[in-house]
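With one protein chain withheld, the remaining protein chains of the complex are depicted in position.
The block that comes next holds subunit A.
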Amino acid sequence: MTKYELVCGLETHIELATKTKIFCSCTTEFGGDPNTHCCPICIGLPGTLPKLNKRVVEYAILAGLATNCEISRISKIDRKNYVYPDLPKAYQISQYDMPLCKNGWVELSNGRKIRLTRIHIEEDAGKLVHQRGNTYVDYNRGGVPLIEIVSEPDIRSIDEAKEYLEKLQLIMRFIGVSDCKMQEGSMRCDVNISVRPVGSKEFGTRTEIKNMNSFAHMAKAMDYEINRQIDLLESGEKVVQETRRYNEEEDCTESMRGKEDAHDYRYFREPDLVTIQVSEEMISELKKKLPELPQQKAKRYMEELGLPEADALLLTQYRRISEYFEAAIKGVKNPKTVANCMIGQMFSRLEGDGAKENFAVKVTPENLNALVRLLDEGKIRMNLLKATLEKMLDTGKAPSELISESDMGGLDPDALRAACEQAIAANQNAVSDYLGGKEKALKAILGAVMKATRGRADAIEAEKLLVQLIKK
């Protein structure tokens, strides 16, 4: 039987986090009563003129810089014509042959680079609700700025497609150009899929699955579509080039319409909008705004701070988390302790991606820093640190409010020795059990030391000292 391989490229639409729409000053806020975020420009009334939002251009360039794209010095805007009620003008303002960014790439964990053909800016369409034989149209989303990121057909597996999309999401969130929430539609993608016999250099006929709005659906739709195409080829039939949609209930893809050829959109230059010229100054200003990207950050956490890879990846998932971490490790001896506090006790209190993204914990990074420093200075032990952190997470108080002077200061060697000697004297039965070969008896004596010192003693040191003293 012939073995097949997947050839896949993604077109990813990302809503930009600007305050206003791309061509008018209406808000881009999500939701709102239908048609309340609208004006004559975004409902396409005749005689209105679009005016380009500067931040849209800046965000698109940032997105390009963060994905290794060339930034076009001259770029223009075009009309893409199609007739559907979600577009009040019967055309979408987009970019055709002179996009803002081109020739970029995103690197996957297996070292493969997924090339990006282009990134262009365009307006989102309105929302349609089909019911009772009618179509209800809400133009609140109409005119919200999008970037479309088009990849080359470099993706070879479903896992690569997922990772590519996750990387894009991570990067765009980090540079702050979008929140990339698939469930709210601020990130969605079209998947172009074809299959070919392994070793073949030519591409098979492709189909396009429209509007995937979750990672899980994308994986399922791809799996179904790959198998559908292989079955067709195996039975001697042909794959028809067309647009398909994923049917969640039936878990299959179904035909929407034959793929319209590009010239059917009758692209032509948008006469109401002038050329975009991007200067060197503009690019270097934007480069300065570009933060360290998650992949570089994770690498640095591993190499410079000695964190394990899993920790480094978790701490670079969202920008707030990494900012918190970096503020909390200032001047601490072992950043791994801070990482453990965050990934362990703090993450367990955050439910869902939204909570992690905002990283809204009651403890300030300064207070976590102060707590870990107490450990560094030997003033508290790990068990007290953990217990105090729990209290801090509950109350938002500073460690100094929760740990008294008598808890701190740890135990000097003399005090530890005294406590051990007392515990041995008070537990003679346990001592003889231990000397008689019962290793566990030592724990009872250690427990007495910890109790007497209210947990301030270092358990490992205390145990060593006890053994020394008993065997003397």
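Note that in this section a residue touches a chain if its C-beta (ideal position, glycine included) is under 8 Å from a C-beta of that chain, and two chains touch if they have at least 3 such contacts; residues count from 1.
Just so we're on the same page, contacts and distances are computed from a predicted model.
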| item | value |
| --- | --- |
| Hidden subunit of the complex - UniProt protein name among "Aspartyl/glutamyl-tRNA(Asn/Gln) amidotransferase subunit C", "histidine kinase", "Branched-chain amino acid transport system permease protein" or "Acyl carrier protein" | "Aspartyl/glutamyl-tRNA(Asn/Gln) amidotransferase subunit C" |
| Hidden partner chain, touching residue among A:Gly47, A:Gly111 or A:Gly133 | A:Gly133 |
| Contact partner of the left-out chain, one of A:Pro40, A:Gly176 or A:Pro308 | A:Pro40 |
| Touching residue (missing chain; options A:Lys181, A:Arg269, A:Arg320 or A:Lys356) | A:Arg269 |
| Given A:Arg55, A:Arg300, A:Arg320 or A:Arg373, the one touching the chain that is not displayed | A:Arg55 |
| Touching residues on subunit A - with respect to the absent chain | 18-20, 25-27, 33-40, 43, 51-55, 57, 76, 81-85, 129-130, 133-139, 264, 266, 269, 273-277 |
